[in-house]
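Submitted below is the structure of interest, expressed as structure tokens.
As you look at this complex, bear in mind that one protein chain is not there, while each of the others sits in place.
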Amino acid sequence: MPTVMELYQLLPKTNCKKCGESTCMAFSVALLSRKKKVSECTPILEESFKKQKEKLESLLLPTAGAEETGMIVHPELCTGCGNCVVACPVDVANDPHGAGTGCAPTNDKVIFKVMDGKVVAFNIKECRRFGKNRVLCYACIDPCPTGAIEFV
Amino acid sequence: MVTCTGCALLCEDIEVVLENGGIKESRNACRRGAARFRGCKNRLAPSVDKKQTDIDTAIKKAAEILKNAKSLMLFGWSNSTCEAQAKGIQLAKKLNAAIDDTSSFCQGLLIERVLQKKFRTCSLEDVRNRADVLVYWGSDAQDSQPRHLSRFSVFPRGESRQRGYEEDRLAIAIDVRESNTAKICKGHFYRIPLKGDREFILALMEALVGKVPKYDAKRMLELAGIMKKAEFGVIFAGIGLTYSIKDDIDILVSLADMLPNFHVMPMVGHYNMRGFNEALFKETGFVNRVKFGVKPVHDNKYAVVEALKSKSIDALLITGSDPLSSLPRSILSHLASIPVICIDPCVTLTSKIAAVTIPAAASGLECGGSAVRMDGKVIEISKVVENSYLTDAQILTRLMEGL
Partner (left out) sequence: MGMDVGKFMKNPEYEIKLTTHRDIFQVEALEYDRFGDEYKKHSAVVVMGKDDMNKFGLKTGDRVRLMNSFGSIVVELRESKREEPGGLAFMVNSPWSNALVSDETGGRGIPEFKNINAKISRTKDEITTIESLIDR
């Protein structure tokens, strides 16, 4: 996944506000969380920014296997430790006495479950990165030491 | 729900999907546990002098070796149930043999001090419910006890830790290597040089009494501040720490004495190492390295490493361990010159050179019983699949009958 700074460096940096965001930095954050599309930046559509535009689009290209939230689980990197199962705020809210306390999930409303030693994602639409009120949540990525979960 | 014997966390919340009498898949177990449930590729067959035979012949030959040995050692035990360990200790008593387990070159030094109550310790449930400062010291739990952080320490919500790990808990790693556990501890990873733990402890002690330590003063004072302010702190002492301070292990006791709100928990790998230590401690007052006789004697010469190095034993019975794999090759030459009896579910390096091999049921899969979790809690382990293998305990009983 690209960083906000990588995206920002490619923008015109004029803070023209035509995209509806207050600054180009705010627009890059919106790009990263997929609230905005590159084409919503009018200046970048000009010929002189062609290369930057292409680069931005390629950085934001959804990777194969990504769900609508952009979540990809790399089973070959996963150790099955379950840190994401327990740290995910949706899992805690939907299964407070199971996953929330560190135990195996007790219902099917959780996002993460460990199957055969590797994590599998379910109920993707419950993810805080999905839907109208989405937020840029890192709760499953931060506790993963092997980089097995990624959002693209 | 069944119990996982992948490590000494003994996770009791595992679901297994069965198919055709075998395990098709495990759920909730980590990668390590899942591998355990999948089982091994090469099952051990009964053999005498490297020739396959039936189990009765193998047991008979093993009993003969035990009977004829003048200086026998029984070793292994950390991968067996408490019931099997009790039989093992009984057999050692009956034969006036030496008995030692893998803790001898692992966490025995720390477990001994826990059982002697030299350390304040606590249960993993206490950690989940109360701990706010978690110090992983020479311990890469993420790789060795993979669900330690998620089930008990950093990530779960507990009684007085309801707000999640970002607010309620602080995880610290002290290690020579940026392990997977250290990665999670991000801003609180203290990298130390190899064998630098003693220096680090001394500097931390200085910082705790308000002196400016010689070594990395700023961060050391910061760490001391965090540890002093802890409401309920735990030092998870891994073998990285134990090996580094093995010649002066009591320095950790001194450090713990300066931290009234801290608890020490030895991080155990094999699922029932602590079980053996507790059983032998109860019987003899020592956790390992004991020889039975008129009375049990504890001596470093009964450590498996020293016994092999000094070539002082003339037969070795091994239950659920693979010394050829886990010990330095530089001390192993004696193994080739004495009769070795190997009781194990799977083919191991040691079973390849053993005089007698006796296949056993894999505990937690093919037989149940009880085991002691790394914090001392007794956990029931389950038989998951039907099978005809003898358990370690049954094999040891038959050996005793055959004497």
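Note that the chains are named A and B in the order they appear, and that numbering of residues resets to 1 at the start of each chain.
Quick note on the criterion: a contact is a pair of C-beta atoms (placed from the backbone, for glycine too) under 8 Å apart; a residue touches a chain by one contact, two chains touch by 3 or more.
Computed from a predicted structure; not experimentally measured.
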Contact with the hidden chain (one of B:V209, B:V294 or B:A336): B:A336
Which of B:K94, B:K246, B:K282 or B:K377 touches the missing chain? It is B:K246
Residue in contact with the excluded chain [from B:E25, B:E178, B:E283 or B:D314]: B:E178
Could you tell me which of B:E64, B:D143, B:E283 or B:D314 touches the chain that is not displayed? B:D143
In the full complex, which of B:N68, B:S160, B:S254 or B:S326 touches the chain missing from this view? B:S326
Under the stated touch rule, tell me which residues of chain B contact the chain that is not displayed. 6, 30-32, 34-36, 38-42, 104-105, 109, 140, 142-144, 146, 176-179, 191, 194-195, 239-240, 243-244, 246-247, 269, 289, 300-301, 303-306, 309, 322, 324-333, 336, 347-349, 352-353
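The definition used in the following text is that only the chains that are shown with their structure count from here on.
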With chain centres defined as C-alpha means, what is the inter-centre distance between chain A and chain B in Å? 39
Which residues of chain A touch chain B in the complex? 78-83, 85-87, 89, 92, 96, 100-105, 113-118, 143, 145-146
Note: in the complex, chain B contacts chain A through residues 1, 13-15, 25-35, 128, 142-143, 146-147, 149-152, 154-158, 164-165, 180-181, 183-184
